[in-house]
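Only one protein chain is missing; all other protein chains are in place.
Take a look at chain A:
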Amino acid sequence: MDNKGFFGNWGGAYIPEILHQTFQELHVEYQRAKNDPAFWQEYLHLMRTYSCRPTPLTYAENLSNHFGGARIFIKREDLNHTGAHKANNVMGQGLLVKRMGKKRVIAETGAGQHGMATATMAAKFGFDCTIYMGEVDVRRQRPNVFWMEKMGATVVPVKDGSRTLKDAINEAFRDWVTNIDSTHYVFGTACGPAPFPEMVTWFQSIISEETKEQIKELHGKLPARIYACVGGGSNAMGSFYHYLDTDTELVGVEAGGHGIDSGMHASRLCGTDASPGVAQGYKTMFLQNEDGQMLETHSVAAGLDYVGVSPILSDLWEKKQVRFEAATDKEVMAALDLTMKLEGIIPALESSHAFVQAFKEAPTIAKDEAIIINMSGRGDKDIFTIAHAYDDPSWKEFIISRAAEYSSKS
């Protein structure tokens, strides 16, 4: 990051004047934390004792045999507290908030995992907490909404625009400019104005810090490739970070939705529908029309359903240090199904995108090579969406009878 917050041509801090001072303070606090070895130690201790880190690296023997190529390893961020990599960032920012002396946190959430993690952190650290979530996502991720509210957070459904992640971000910014003195905005991904992309990456880099040790122990050498799904890009940045200067090939997998030529997807770096733009405080590749108005995006996975992408990934894409692919909704369901049946592991719909691409490539990679799939989160949160996609009869019957039970009582 240069001193204006750019990574090559991407990033920056395009923020309203009212936020200038707050960002100055955030920059100072972040730099201070980064230069203080005790801060990272405190962070590691917290993650070990509260969040189950280091998360395991699992050898997926059955999947490896099934595809007959590379040895497939799965990094188990699903076993992180709250069920996804999101807690890595949130607990780190929580420690920063304590240092800054603020008492209230707000966050946007798409899949609900970041909201969950933020509500959890707020409960633990004693902060007030408000979560903004697009109305469409509230419906897609109802169980997460339930838990956030139970942990004491206020969940505000956002009814503007496309009623998904980008609209939740706008609304969180509106809250922040109103309550800057008391409030920190816990940005959930490696996007937004500087220093968020770098700061979120820093906290998430704990993933690749761990896998680098783990893969050496389990496999004796670094992996040939690493696969991660890319929404905003935080789990990808975290799982790639410590391999950027190695020979490991890094593969980001975006949401192909109904297909990359369908106009119903969220593929920014793979495909040709995105163009450079500035919104939500930063410059990156956005899915937008020729007037610069953001387009509707589509993905079965709420967490990938976003118009922009980390400016750091745009830079790595431009410099060809990361390869980008897309997985369609259909392919995602198939990969998820196979992983459950062969390994007894339930990846989130978001994470299943990474599995799709890994499965396509595994047979072509030598048997003595390893690949790592970053399983960014667990899939049981998606039970409503997945059961719906399966059109599962017994689940439907259960919902219908439970609904009848509720409506007869009311």
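Convention: contacts are C-beta pairs under 8 Å (C-beta built on N, C-alpha and C of every residue); 3 or more make two chains touch, one makes a residue touch a chain; residues count from 1.
The working rule: contacts and distances are computed from a predicted model.
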item	value
Protein that the absent chain corresponds to, by UniProt name, given "MBOAT family protein", "LLM class flavin-dependent oxidoreductase", "Tryptophan synthase alpha chain" or "ABC transporter ATP-binding protein"	"Tryptophan synthase alpha chain"
Candidate in contact with the missing chain, chosen from A:143, A:161 or A:263	A:161
Which residue of A:217, A:247 or A:291 touches the chain not shown here	A:291
Interface residues of chain A (partner: the chain not displayed)	4, 12-22, 160-161, 166, 170, 173-174, 177-181, 275-281, 286, 288, 290-294
